[in-house]
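A single protein chain has been removed from this complex, and every other one stays in its place.
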Amino acid sequence: MDHGLHVLRSHPQKPMAAVEDCLKACLDCLLACTACADACLSERNGASLSDCIRLDVVCAAACAATIPTLVSSGSAAGRAPLKAQLSACIAACSACEAECRRHANHHRHCAHCADACQICRAACETLLKALV
Amino acid sequence: MDHGLHVLRSHPQKPMAAVEDCLKACLDCLLACTACADACLSERNGASLSDCIRLDVVCAAACAATIPTLVSSGSAAGRAPLKAQLSACIAACSACEAECRRHANHHRHCAHCADACQICRAACETLLKALV
Amino acid sequence: MDHGLHVLRSHPQKPMAAVEDCLKACLDCLLACTACADACLSERNGASLSDCIRLDVVCAAACAATIPTLVSSGSAAGRAPLKAQLSACIAACSACEAECRRHANHHRHCAHCADACQICRAACETLLKALV
Partner (left out) sequence: MDHGLHVLRSHPQKPMAAVEDCLKACLDCLLACTACADACLSERNGASLSDCIRLDVVCAAACAATIPTLVSSGSAAGRAPLKAQLSACIAACSACEAECRRHANHHRHCAHCADACQICRAACETLLKALV
């Protein structure tokens, strides 16, 4: 993520550290959920993983939508949408983490995906508190 | 949107009408905001439209993320993420509508975009109430 | 899609009709593929639909990426990316259409999704020819 972060740090309104942490966590979680959905589709017991795949898709979409709101966090106009999108990302990460954790003993990709969701949720919560 | 709606109606868990209305509004608003951002970039007074472009981008992303949460609304697992994403979409639409409305007298694309945001916000609010 | 199209038509560089047709087809196909993936996850024989779900996800992503390239088609700078993204959308629609067609007799959502992919592919091909 080196070049992306360099761009961010040369933005006229350089974002605070909590925004940067949250961006990194969202990008990691976006990849984790996209890859976990595809991995679940390759498992023999794919049928029992349908809710896991669903929540992977929903969580990846929430993370993707959070990225531009974080990037424009320096603008006052985007403050209300940012807070609401962070809450949506927290809800998606929580639901996906809980479902992936249920399968963590059988599928390592679910265990790693649950970790990515947990970290992303925590980063969003930290930023949300800092914004109040 | 005919074929997309036909797919939706042949889903084993056929969604309620409010979900379908919300999907149509999100897709319309996604197009409106994407096109309004590009149109603003073509205007001579583009500099004064920077917050409008920003909110167009944020609102398009929120609408895009709401689509998969709506589509999986038949699954109990996705209920909490759906509600939170609807709230995020309402916040993004409200902010974008307010900013676009400020420029509606000078730019017809902003007037139409504000209308799309207003309708999408209302559709999300209606569904959110129905889900309680 | 009424308000989105009104925004597009009030863009300083009003796009040609083939761009508008392509946008409508991409939005329809985006919804069709997103809904077909979720519907497949609800089917009892979900395991045999894993490639269908995969291609639904890939095709929805290709359609989503094509939308901003179409919207900025009035700018000379975006011409090369537009052509390449149209080709990518054609490839994704073709692959998804072929896979969905295999399941069309058993699942009506796959039949409707294949139709959406076919129409989107044709709209992209028509525009690609018009751009040469």
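A, B and C label the chains in the order they appear, each numbered from 1.
Basically, a contact is a pair of C-beta atoms (placed from the backbone, for glycine too) under 8 Å apart; a residue touches a chain by one contact, two chains touch by 3 or more.
Just so we're clear, the structure is a prediction, and the values are computed from it rather than from any experiment.
When you scan C:M16, C:A61 or C:A104 for touch with the missing chain, the hit is C:A61.
In the complete complex, the hidden chain is touched by one of C:T34, C:S94 or C:Q118, namely C:S94. By the touch definition given at the top, chain C reaches the unshown chain through residues 51, 54-55, 57-59, 61-62, 64-65, 67-69, 72, 75, 77-78, 80-81, 83-85, 87-88, 90-92, 94-95, 99.
In the full complex, the hidden chain is touched by chain A at residues 1-8, 10-13, 23, 27-32, 34-36, 38-39, 42-43, 64, 67-68, 71-72, 74-75, 107-109, 112-113, 115-116, 119.
Residue positions on chain B in contact with the hidden chain: 37-38, 41-42, 44, 46-47, 50, 53-54, 57, in rising order.
Note that in this section only the chains that are shown with their structure count from here on.
One simple way to say how far apart two chains are is to compare their mean CA positions; for chain B and chain C this gives 19 Å. Multi-chain contact residues of chain B (touching two or more other chains) are listed as 64, 67-68, 72, 75.
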